[in-house]
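Before any comments, here is the structure.
Left out: one protein chain. Kept in place: all the others.
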Amino acid sequence: MSQLAGDSTVVKADTVLRINNLHTYFYTDIGVSKALNGVSLDIPAGKVMGIVGESGCGKSVTALSCLRLLPKSARILKGDITLFRRTEKGFDPITLTDLHPMSVEMRKIRGEELAMIFQEPMTSLNPSYTVGDQISEAIILHQNVGKDEAKNRTIKILDQVGMANAEGIFARYPHELSGGMRQRAMIAMGLSCNPAVLFADEPTTALDVTTEAQILDLMRDLQAQLGMTIVFITHNLGVVAQMCDNVAVMYLGRIVEQAGIDSIFYKPQHPYTKALLNSIPHAGSRTRARLQPIRGVVPDPYSSIKGCAFHPRCNSFMAGKCDQAVPALTHVEEGHTVRCFLYSDKVEEE
Amino acid sequence: MFNYILRRLGYMAVTLIIVAILGYAIIELPPGSYVEVEIQRLRNLGGNLSQTEIDAMYHRYGLDKPVYERFFIWISGFVRGDFGEAFAYNMDVGDLIWGRLGLTLMFTVGALIFTWVVAITVGVYSATHRYTIPDYILTVLQFIGLSVPNFLLALLLMVFAQDVFKMQVGGLFSSEFEKAPWSFARVLDLLNHLWIPIIVIGASGTAWLSRVMRANLLDVLNMQYVQTARAKGLHENTVIWKHAFRNAIHPLIMVLGGSLPGLISGETIVALVLNLPTAGPLYFNALIAKDMYLAGTFLIFLAIALLIGNLLADILLAWVDPRIRYE
Partner (left out) sequence: MTETTTPISQPHVEEPVSNVGQLSQLTLMRMRFSRNKLAMIGLVGLVIMYFLSFFGPFLAPNEYTNQNADYIFGIPTKFTFTGSDGKFGFYFHPVISELDSVSFKFIHKVDTSVTIPVKFFAKGDPITLLGFINTDIHLIGADAPYRIYPVGTDSIGRDILARSFVGGQISMTVGLLGVAMSLILGSILGTASGYWMGIADDIIQRAIEVIQSFPTIPLWAALAAALPPISQDFTVIHRYFLITVVLSFVGWTGLARQLRAKVMAYRSADFCQAAIAAGASDARIIFVHMLPNAASHIIVTAALAIPGMILGETSLSFLGLGITPPAVSWGSLLRDAQQVSVIVRAPWLLLPGGLVVMAVLFFSLVGDGIRDAVDPYSI
């Protein structure tokens, strides 16, 4: 990796999680699906990092790789993930990719350091146990407290995520709660052990718009209150604009552009980011203007595309260049990188 | 919960009445009553029966009355515990059946416990070790278990035990303990005679149930909440046994009631082969001899046992599954 996240010796003071050149492949009956093809990302502490992209671009796989919760068919081939744990003395880096997914250390990190909220609130809570049981389970596990204390803390967190009558909710089963309430419960579970990084994988996609707005407000408030680090995975640029401080745009297992929220929306560089932005309606834009969909579809992950993965759909395609090699990440300005031959001829070494 | 049980009991009462009617229909169904069989037998012996003698026999067994009257006589006797006469034994049906029904239930419950313990263990193992060699071996065994008729399995195990282990199989006791007073050795001998029938009766149910368990658990392991549990940092064993297992077991309890008829069926036929003094041999012999009161009573009691089993299974399901409990 080049100048940016590259030098693993140089760690920016506020990085809490570093993903470096991550390759995650799925081995299935049909073939090998290269879900991640060298993802590098520094996640700054206390900020909200958005990961955006179409379905199947590897957003969720990135999160699952960090938590080491990939299915058995998946393997991390190359690259590493480092967690910089907060201690009194400063950083205590630990390489997650060196741990066995089922090891004691990894399990201790899961829930305590890294937590995750999933997309489907309807199915992400166990129907057989009460909401309270499921949240306090994590507290008992990680915080070394008894059942009663765990219950107190759980009720406090339920209250914190805006559940009226938190005590009543504690004893409820998931099927008795609405989708929004369940997602609040999931957020409560994620927050229960005060993790260093909270991955939120499309947490509002399955909710209706009003509930979505409430949940986003809640997350934003909690983030500000607790100074939490959130990795927010979504395909919805509107949500990104509302939630995130930094954005990484992914396409087919690679990050193609990364920048602060303003740069992404006002100075997008990569053709894919531009296309994404053109495909959503803007308030105040000319009423007669048509939305521009992105040509084609995301290619089948089992196929391998030579050169830049986006070139078959790209409006700025340069024959003999884009279809020959993968462009390297280029620094276009402070905190803004892009992977495109329009800005640099540098080639990514395989 | 209480209302639920009450409602179920109401349904059961209705079903019971129809079961009784159908049971009696079966008693009446065979052409040629026991009396005709008996008359034929006496004639064959050389006796020449007069018409009055024949009428007297019909009258003695109440066969000269119309069907519906006989049904009411029979059913009113039934509820008082008078099930009619076992012609071939010249005994009251009631005196014959209780001990045998009790043993049938004992073997059925034993087989049920065996089935569940083995099927759940095997099912969980093969679901968590999918596509490994032990899983393939278990799959083959399951297919064979489903394909071998239980009476054949009983025969094979009998030959095997007798030929290879020089064990005496069949019956409840070895010959030396048959008439002996109760003692520790006799209890041991009894237990020694129980395991083969229980394995044989439970074999196909175990094969089937472990497939169901495997499929259920695989389904549940794909659920998001299992991932949630892992994301909490729980140990994989806790994830499987606390979070996945609890949900995978629901469909199993749902089919619990449905698996009982197979077990009772299996018990009756296996008992015949293994010469166990349970309901099975008596029942089938009664059918062949057209001793219909005996057969009908057995059949109705087996049905009642099943209905109670179903009720218990439903209550159990309501108890484990919060979603049903609050309906």
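The letters A and B name the chains in turn, as written, and every chain counts its residues from 1.
One rule holds in what follows: a contact is a pair of C-beta atoms (placed from the backbone, for glycine too) under 8 Å apart; a residue touches a chain by one contact, two chains touch by 3 or more.
What you are looking at is a predicted structure, and each value in this text was computed from that prediction instead of being measured.
The residue touching the chain not shown here, chosen from B:Phe143, B:Trp195, B:Trp241 or B:Trp319, is B:Phe143.
Only one of B:Tyr4, B:Tyr125, B:Phe151 or B:Phe173 touches the chain withheld from this view, namely B:Phe151. Even with one chain removed from view, chain B keeps its contact list with that chain: residues 11, 14-15, 18-19, 22, 26, 29-32, 143-144, 146-149, 151-152, 155-156, 158-159, 162-163, 169, 215, 218-219, 258, 260-262, 264-266, 268-269, 272-273, 283-284, 287-288, 290, 295-296, 298-299, 302-303, 306-307, 310.
Convention: only the chains that are shown with their structure count from here on.
We define each chain's centre as the mean of its Cα atoms; on that basis chain A and chain B are separated by 55 Å.
Interface residues of chain A, counted against chain B in their complex, comprise 67, 69, 102, 107-112, 115-116, 118-120, 123-129, 134, 137-138, 141-142, 173, 175-176, 186, 189.
By the touch rule above, chain B contacts chain A in their complex via residues 223-225, 227-236, 243, 246-247, 320-323, 326.
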